[in-house]
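Just one protein chain is left out here, and the rest sit where they should.
Let's look at chain A:
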Amino acid sequence: MPSTLPFWILKNSARSGIAALQGGKRLYSRWASNGNEARWRLFSHLPGTRKSSVPCSGFALQKASRHTSTEEDDFQLQLSPQQVNEVLRAGESAHKILDLVSGVPNSVLRFESNQLAANSPVEDRRGIATCLQTNGLMFGIFDGHGGHACAQAVSERLFYYVAVSLMSQQTLERMEGAVESMKPLLPILHWLKRPGDSIYKDVTSVHLDHLRVYWQELLDLHMEMGLNIKEALTHSFQRLDSDISLEVQAPLEDEMTRNLSLQVAFSGATACMAHVDGVHLHVANAGDCRAILGVQEDNGMWSCLPLTSDHNAWNPAELSRLKREHPESEDRTVIVDHRLLGVLMPCRAFGDVQLKWSKELQHSVLERGFDTEALNIYQFTPPHYYTPPYLTAKPEVTYHRLRPQDKFLVLASDGLWDVLGNEEVVRLVVEHLAEAGRHKPDLAQRPANLGLMQSLLLQRKAQGLHAADQNVATRLIRHAIGTNEYGEMEPERLTAMLTLPEDLARMYRDDITVTVVYFNSDSIDAYYRGG
């Protein structure tokens, strides 16, 4: 097996494009000339390298061949298919949504989600929750870089901001009343999938205070019905980002809290979230996570409808936005090597105050005696840092009115999209649906007799069909890391990918997080017919 590794890595890097390879080389020469382990760690904490499937593939070429000679043991570890499944399924979560929400059939049927870590600890986060005070289901994918602190904070807090933004004046008044009279707060969210264990338990009161300030400001706006969804999403993103930025500037007594806020602010996270209420689907995106819709036309053909555009250097709209926001003199320096100021792949993100604050502010905050080394914060000023902020968390919000032909929504971090195209993802989900259909033979349509049923079941048993992925997100991840350059599943490759040592995994693959939301076409249909 060791001999096969460099082979496909080479192919992979070639596929990623020449531009990427160059980028990798540049980074390599700049920061990792020694190439030893210690540098690696530091390196991987740099915001500049988070988008590392690109720089790393160039890198991996050498690293891997080195490893084959010296550390063969790492690669000899063979996993049985059973073990492979266990590894892949560890992050699974699935949920069937209540059929009725206050008497109205829900447009979401169920969701399936999974996550596979490459970073250690994983830097992706996901959250799924229902708003309790307003109708609506929220799905979010958060891809952290430079540590997981920011992703964790955003995944925990963003939904609350959105939920509060959507509340009517009356509900907000009740919330405020409850806090004033020290009564228990109305429940805001019901989490269907929590974003990991909170490391911020001790600071939630601070967070709540800031949330409260936010709703107090909303109250002052005196809007009877609350914001519309689009506004709410935009405001929430920006508000949360500015709170993150302000929290670390404000003098905080408690050292723990202070350090945490610092880690959050000096790491970053892109976010993509969907809000579904009846047939109204809103997707807000900041960064390079992606959401696509699987559509089945009347003629049965499947197609893909992207709901977001990636905010990175390959997006002309983003390029022109950046050029518009900064003086003409910086046109050549804003994007270098397809990275913002030559360091960051996405052009929009939470946190990353290094690209938002003025140099003076950064210095004054960090000079307040933080132990930056212990906190794994790498302080640096990118070249050509003239007119901050360069980075924003303002999301691009897309509205889509769900139609009966819209069957599912896939939200995933760029770890998936780097390897699988939109069409490929839709194809895999459709295949999965078809198999699931075979899984439970439809007796109403196809009256089978006992003998046929038995032979069908025995056949399925023999093929181990029902043992394959039940969860479509797992299937996508399996294909993302196990597909070779010809688009075929290669079990050896899958095993190799999963047995990578912790510190090497990140070089060959990124954290992958996938959530697939299935819509209930019947209830959407009913919505249209019922008016």
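Brief remarks follow.
Going forward, a residue touches a chain if its C-beta (ideal position, glycine included) is under 8 Å from a C-beta of that chain, and two chains touch if they have at least 3 such contacts; residues count from 1.
Criterion: contacts and distances are computed from a predicted model.
Choosing from "Pyruvate dehydrogenase phosphatase regulatory subunit, mitochondrial", "Folliculin", "tRNA (adenine(58)-N(1))-methyltransferase non-catalytic subunit TRM6" or "Glycerol-3-phosphate acyltransferase 3", the protein name stored in UniProt for the chain missing from the display reads "Pyruvate dehydrogenase phosphatase regulatory subunit, mitochondrial". When the missing chain is restored to the complex, the residue among A:317, A:434, A:458 or A:489 that touches it is A:458.
Where chain A meets the omitted chain, the residues involved are 95-96, 98-99, 439-441, 443, 447-451, 453-454, 457-458, 460-461, 466.
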